[in-house]
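I have a structure here, written as structure tokens, and I will follow up with some questions on it.
Just one protein chain is left out here, and the rest sit where they should.
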Amino acid sequence: MSASTSLGSWLRAPIPASPFQARMQALWLGWRRLRSNPPALAGAILLLLLLATATFAPLIATHDILAQDLTVRLQKPSSTHWLGTDDLGRDIFSRVVYGSRITLYIAFLAALIAAPLGLIIGTTAGYLGGWADTILMRLVDIFLSFPSLILALAFVAALGPGIENAIIAISLAAWPPIARLARAETLTVRKSDYIAAVRMQGASRMRIIVHHVMPMCIPSVIVRITLNMAAIILTAAGLGFLGLGAQPPSPEWGAMLSTGRQFVMNAWWIAAIPGCAILLTSLAFNLFGDGLRDIMDPRHG
Amino acid sequence: MAEAAVPARRTGGVAAPGLPSWSGTALRVVVSIAVTLFGLMALTFFIGRMLPLDPVTAILGDNATQEAIDAMRAQLGLDQPLWIQFGRYVGDILRLDLGTALTTGKPVLDDIARVFPATIELATVGIVIGTALGIPLGVMAAAYRDTPVDYFVRVFGLLGYSTPNFWLGLMGLVLFYATLGWVGGPGRIDTAFQWDVEPVTDLLLLDTAMAGQWEIFRNVLSHIILPASILAFGALAYISRMTRSFMLEQLSQEYVVAARVKGLSWMRTVWVHAFRNVAVQVVTVVALAYAFLLEGAVLTETVFAWPGFGRYLTNALLAGDMNAVVGCTLLIGIIFVALNLLTDLLYRLFDPRTR
Partner (left out) sequence: MAEPRPRRMPTRRRHILAASALMASLALPGAVQAATPGNALVMAWNIDAISTFDPAQIGEVVTSELLQNTCDALASFDPKDEKNVVPSLAESWQVSEDGQQITFRLRDNLVFPSGNKGTAQDLAWSMHRVVKLGFGNAASLTEYGFTKENVEQMITAPDDRTLVMKLDKSYPTGLILQAIAANRVATILDRKTVMANEVNGDLGNKYLATHTECVGPYRLRQWNAGETVVLEANEQFWGPAPKLRRIIVRHVAEAGTQRLLLEKGDVDVARDLTPEDMAAVEKTQGLALSRTLKPQLVYWGFNNANPIFANEKVRLAMRYLIDYEGLGKTIMAYNGVPRASFAQIGAFGALDEKEGQPFKLDLARAKQLLTEAGYPDGFETTMIFGTLPYAPPIAQHIQANAAKVGVRIKLEQMANAQLFARHRGREFQTAMLAWQTAIPDAHGNASRLIANPDNRPEAKLTQYPSWRHAFQSEAANKTVDATLLERDESKRVAMYHQLQKDMMQSGPSAIMFQSVMLAGLRGNVRNWTWHGFQAYYALVSKE
């Protein structure tokens, strides 16, 4: 790389000189596609805002989220309590801000469980074929026979309420579509020449799956899991709404909404605000995931 | 509702594609359904046994003596080894016996038969609204790709995916029922009319229409319109999105260009030529959307005090009624398998490319 070329022309060079440059060029291209796709850009900005809110929650929040004051319960939005107070006199704004941490925690943890699980099962089934494929895919079919909310509800009923159990239940309901996707990708990769070449070199099946098949599937799995994040967030909120998710006094949005439901006639904002937060977050993931798909998989463009 | 999960279903659904003869395919389908159903039973049994809720306390109440509790355990077979319990479970299901619901004291299957019409009615009105709006929106978005129309439809669709429907229902009730008084409240019908409907199908709109009771029909409609619209929002999102992508594929075909060259108007080309080619695909999408409406109904019914399947399931969940939870879950599983099978069949029968 010559020192005189500008960053721009380095990024636009028709033939990358190093793997690093190739990756940077791909990122640059992605950014340009993102920039030309306003909905996706909006999603990305919303997500960044959300991440910033979660990260800097202690700085943003105006009140202690657990501090109760029965004398100021169910207050309308005001200059002291920007979004009003709940039934125990806690500041709703601060609770919604902290709630973003819980929502992101649930979404990312569920994704971190479901994606690798789906990836491993899908690639294994797809690469090995035969009986392993039949059995694993049958398992996937069985799980796919249930709508994810119903399955999560049933699991959480079995495991008991609580945020950890909700995450497990949601992950258990979220992995099968990913496994199916990974299997489909594997089937196309499996026949390719470079896999044959690796096999000729004597690599074990395990090694081929982990080092050569999985990396090929990861981009599409990431797109899928991003889109799934929205569904995961909605499921988590639904569980919280039924009292089966995060337990009090946690400021989980679904649980806050559930409390607000009792007061919806007198203090509609208690239910309205966490609902808006859920909607915005889930929308952000959908917008971004959509854009991500366009960027990473031009075939769908 | 998970949009992304749906198209994937067809790529390797219950029926295995690519087999030469119909009889061979049929056999494979039957075997694979049987295996899936067995898996469903194993999974639901497993969930049922994992429940920390003690069905015995649920039956006998907080006040029972230990003696009565032990007797009830034996009566329910809970003192037997697991594999015997599973055998009994499978045997019972094959005899169409899902057990007795602890909360109602009636057979679970009877309960489900009783509450299901309410859900079917709600979901059907929902799908009608969703389809009537979703298909035109999807077609228009494709026809005017990358214009404000397209962006509007896409963002509107994403909103449909992103909105928690229980929240929308709650807000809708406050606004349209409590504040504006435009629609009927929670429940299927005003109490005053409740005993005036002769139940033939238990679909109240149909029953009242057949009996010519138009006042009551209007009342029923005023109750169903809000929850159905909220359910329709999700279905609309899915239908418009899939329609759009099917249409985009068609509109890039050469015959579209040919039609334009011949001087056909753009709208005519889009609707008459291109849409005809995607109709079958759209029908299968609508069928899948219908299945997902049943899922959406769970929380919507809870908010609208709608006496249907979803509310029955959540009641059972919160009361720890194991038999009812397991029965409902199993039934939903079976419905999904059946609907998937149906869409596969539709696809095979009508789609020119798979013929």
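Per-chain numbering from 1; labels A and B assigned in written order.
The working rule: a contact is a pair of C-beta atoms (placed from the backbone, for glycine too) under 8 Å apart; a residue touches a chain by one contact, two chains touch by 3 or more.
What you see is a predicted model, and the numbers here were worked out from it, not measured in a lab.
Colleague: Out of B:Thr44, B:Thr300, B:Asn315 or B:Asn340, which residue would touch the omitted chain in the full complex?
Modeller: From the options B:Thr44, B:Thr300, B:Asn315 or B:Asn340, the contact with the absent chain belongs to B:Asn315.
Colleague: Looking beyond the chains shown, say which of B:Ile33, B:Ala68 or B:Leu159 touches the absent one.
Modeller: B:Ala68
Colleague: Can you say which of A:Ala22, A:Leu48 or A:Leu66 touches the chain missing from this structure?
Modeller: Residue touching the absent chain, from the options given: A:Leu66.
Colleague: Just checking the interface: what residues of subunit B touch the absent partner chain?
Modeller: Here the touching residues of subunit B are 52-54, 57-69, 101-106, 110-111, 113-114, 173, 177-178, 181-187, 190-199, 215, 218-219, 221-222, 305, 307, 311-312, 315, 317-320.
Colleague: What is the set of subunit A residues that contact the non-displayed chain in the whole complex?
Modeller: 66-68, 70-71, 73-74, 87-88, 160-162, 243, 247-249, 259, 261-267
Heads up, the rule we're going with is that only the chains that are shown with their structure count from here on.
Colleague: Under the touch definition given earlier, write down the residues of subunit B that touch subunit A in their complex.
Modeller: Listed in rising order, the residues are 1-5, 8-9, 11-12, 14, 32, 35-36, 39-40, 43-44, 47-48, 50-53, 151, 154-155, 158-159, 161-164, 166-168, 170-171, 173-174, 178, 245, 291-292, 294-295, 298-299, 302, 313-314, 317-318, 320, 325-326, 328-329, 332-334, 336-337, 340.
Colleague: Of all residues in subunit A, which touch subunit B in the complex?
Modeller: Subunit A residues touching subunit B: 38-39, 137-139, 141-151, 153-155, 157-160, 177, 180-181, 183-184, 224, 227-228, 230-231, 234, 237-238, 241-244, 254, 257, 261, 264-265, 268, 271-272, 275, 278-279, 282-283, 285-287, 290, 300.
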